[in-house]
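As structure tokens, the structure follows; a few thoughts come after it.
Yeah, one chain of the complex is gone here, protein chain that is, but the others are all in their spots.
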Amino acid sequence: MIKPYTLGEIASFLGTRLVGDGRCEISGLGTLGGASPGQLSFLSNKVYLDQLATSQASAIILEEQFADRSTANLLVSDQPYVCFARASSLFAVAPALAPGIHPSAVVDSGASVSESASIGPQVVIESGVLVGEGSIIEAGCIVGRGSRLGSNCRLHSRVTLYHDVKLGDHVIIHSGAVIGADGFGFAFDGERLVKIHQLGSVDIGNEVEIGAGTTIDRGTIDDTVIEHGVKIDNQVQIGHNSRVGEHTVICGCTAIAGSAMIGKHCVLGGASGMVGHLHIADGVEVTAMSLVSQSITEAGLYSSGTGQMKTSDWKRAVVRFQQLDSMAHRLRKIEKSLEDN
Amino acid sequence: MIKPYTLGEIASFLGTRLVGDGRCEISGLGTLGGASPGQLSFLSNKVYLDQLATSQASAIILEEQFADRSTANLLVSDQPYVCFARASSLFAVAPALAPGIHPSAVVDSGASVSESASIGPQVVIESGVLVGEGSIIEAGCIVGRGSRLGSNCRLHSRVTLYHDVKLGDHVIIHSGAVIGADGFGFAFDGERLVKIHQLGSVDIGNEVEIGAGTTIDRGTIDDTVIEHGVKIDNQVQIGHNSRVGEHTVICGCTAIAGSAMIGKHCVLGGASGMVGHLHIADGVEVTAMSLVSQSITEAGLYSSGTGQMKTSDWKRAVVRFQQLDSMAHRLRKIEKSLEDN
Partner (left out) sequence: MIKPYTLGEIASFLGTRLVGDGRCEISGLGTLGGASPGQLSFLSNKVYLDQLATSQASAIILEEQFADRSTANLLVSDQPYVCFARASSLFAVAPALAPGIHPSAVVDSGASVSESASIGPQVVIESGVLVGEGSIIEAGCIVGRGSRLGSNCRLHSRVTLYHDVKLGDHVIIHSGAVIGADGFGFAFDGERLVKIHQLGSVDIGNEVEIGAGTTIDRGTIDDTVIEHGVKIDNQVQIGHNSRVGEHTVICGCTAIAGSAMIGKHCVLGGASGMVGHLHIADGVEVTAMSLVSQSITEAGLYSSGTGQMKTSDWKRAVVRFQQLDSMAHRLRKIEKSLEDN
């Protein structure tokens, strides 16, 4: 199914220097240790340097400094991992879709769909929707009234956009994601919780990718904003009125409460959390399953939690954790008594 | 698109005292700091008192005691935030749907759908289903055999109700939610895990709201129960056989294991968790990302976890956490040696 490329074609596509046989056929990618002949591999982490000599890969992307350590065909680059990422697009197997609207799709007459767009089976497109050039909306997606997709977006199957959601260009959204559901806002009247209707929407920039099952809520008054280049993994929750800065990465299962302001080029580790109304500066990284419980004003690496232990040991540590304040007082008392002597 | 109201109409709708020009046209809502002329704002938190004088809002909802601090038109109320919530319904932009069944929907002949109900495109309604007056089932929803919706419910697009699920009146469920999937029950026979078929269902009261991607499992023998007025945010998981008491609030990404008994008027913070077979009293609040690991018998605020730290500092603290029991023993030994002297 997958078209092979010559190594020369790949070198030219990547703009890398070729060492060896440019006519060598490459039909796929592999890791250094796992590649078969006919595959292209890469070295970006010195941990794998030992595998260079024995790799079965027909060609390897690597830095100049390691070029003399391999007898394979080589593509020489300062950024082997980035080149590998770029090369992966050549072998991508996600099915292409022809332009046009599948007859089972329900497209409102008041929607405007580019002729080069592709609308899959069982899709629903409501009135006032705009779908830009080359965008693909796969089977079972629902695009709510007045939502707008730029060019070359791809909604994988079963994505929901509520009404008035805006996507830039080259946005990818995976199956099951829900963009623009109501933010979670209620006022307690002493007896019951009165719903605060969510009058804003969601505004998503260019080249954003959103994972399967992720939910991004619409704003209460203004929009929830996801800036250009943000990458969001699966099952992430982003609360209403939040803003996520350009090129930030949010790993799977992260829970972000409402009105969060997250800077550019941040990394939120998997299953991390962030309580509402906090700010995070540019360049902050948060490790897995940590809770951001106060605003962070300086770039750097932040964590919470305790390390993993055998449960038998951990139970004792937890008891002591609960005595920690009293232990601190007792320690201080001893220090004073020793100072006094 | 949105119809403006006069301030007099809004005052009358809310039942608040009007100070100023009742003919003033209001076309939307805004925060004190962000509102434009033509918008209605509110003051419910004294933190924002300073913004009262400079707000561009054409009218402000506030308490009597602050009425002399503003020159805008005023709506005077003891509960400004609740009034704001009620006013938000006037400007809600969620598309209305006309009664009737979309031709692309598949409705079993053995289902009973009220004439005032609205069934969207690509919906599937199985046999024995009842849909009450004024209920709206949006595009792509699946309503399983024998499920019953009361009046004025709204299933946003792509909601699944499994078979025999019961919803009260005025229930709102957001896109991607799954109600009534099998509870997670298996018996290990020494070699493999034998499925325990889940013979109960899910019973949801009136005025419950359920967020996008949330899952509520059917009971093993009896029903999983969500009582009246409960509000559940996105991506919450509620295990089989649980009961959630009236007007309790469950924030996003919370994980509740099976057979949990949660009281009334509780608040479970975002990404919190609760292990199985525990009880929580009425009026308990749990802070974000805390794990309820024992039953809670008294109202109050509960937490677990550690605060966020720079990772470099945190790593040292984590090492010490693992030594905590031994530190406690050493502390006790010192105390004893000092006592003995």
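Labels A and B are assigned to the chains in the order they are written; within every chain, residues are numbered from 1.
Please note the rule applied: contacts are C-beta pairs under 8 Å (C-beta built on N, C-alpha and C of every residue); 3 or more make two chains touch, one makes a residue touch a chain.
All figures in this text were calculated on a predicted structure; none of them were measured in a lab.
Engineer: Which one touches the absent chain: A:15, A:34 or A:110?
Structural biologist: A:34
Engineer: Which listed residue (B:53, B:67 or B:106) would be found touching the missing chain in the intact complex?
Structural biologist: Selected residue, touching the omitted chain: B:106.
Engineer: For the chain not shown, which residue from A:132, A:146, A:176 or A:276 touches it across the whole complex?
Structural biologist: Only one listed residue reaches the unshown chain, and that is A:176.
Engineer: Considering the whole complex rather than only what is displayed, give the residues of chain A touching the chain that is not shown.
Structural biologist: For chain A, the residues touching the absent chain are 28-31, 34, 79, 81-82, 84-86, 88-89, 91-95, 102, 104, 120-122, 138-140, 156-158, 172, 174-176, 207, 209, 211-213, 229, 231, 233-235, 247, 249, 251-253, 269-271, 288-289, 305-312, 314-315, 318-319, 321-322, 324-325, 327-328, 331, 334-335, 338.
Engineer: Which residues does chain B use to touch the chain missing from this display?
Structural biologist: Touch set of chain B with respect to the missing chain: 104, 106, 122, 124, 126, 140, 142, 144-145, 158, 160, 162-164, 176, 178, 181-182, 184-199, 213, 215, 217, 221-222, 235, 237, 239, 253, 255, 257, 273, 275-276, 287, 290-294, 296, 300-307, 309, 313, 316-317, 319-321, 323-324, 327, 330-331, 334, 337.
Note that in this section only the chains that are shown with their structure count from here on.
Engineer: When the C-alpha atoms of chain A and chain B are each averaged to a single point, how far apart are the two points in Å?
Structural biologist: About 25 Å, centre to centre.
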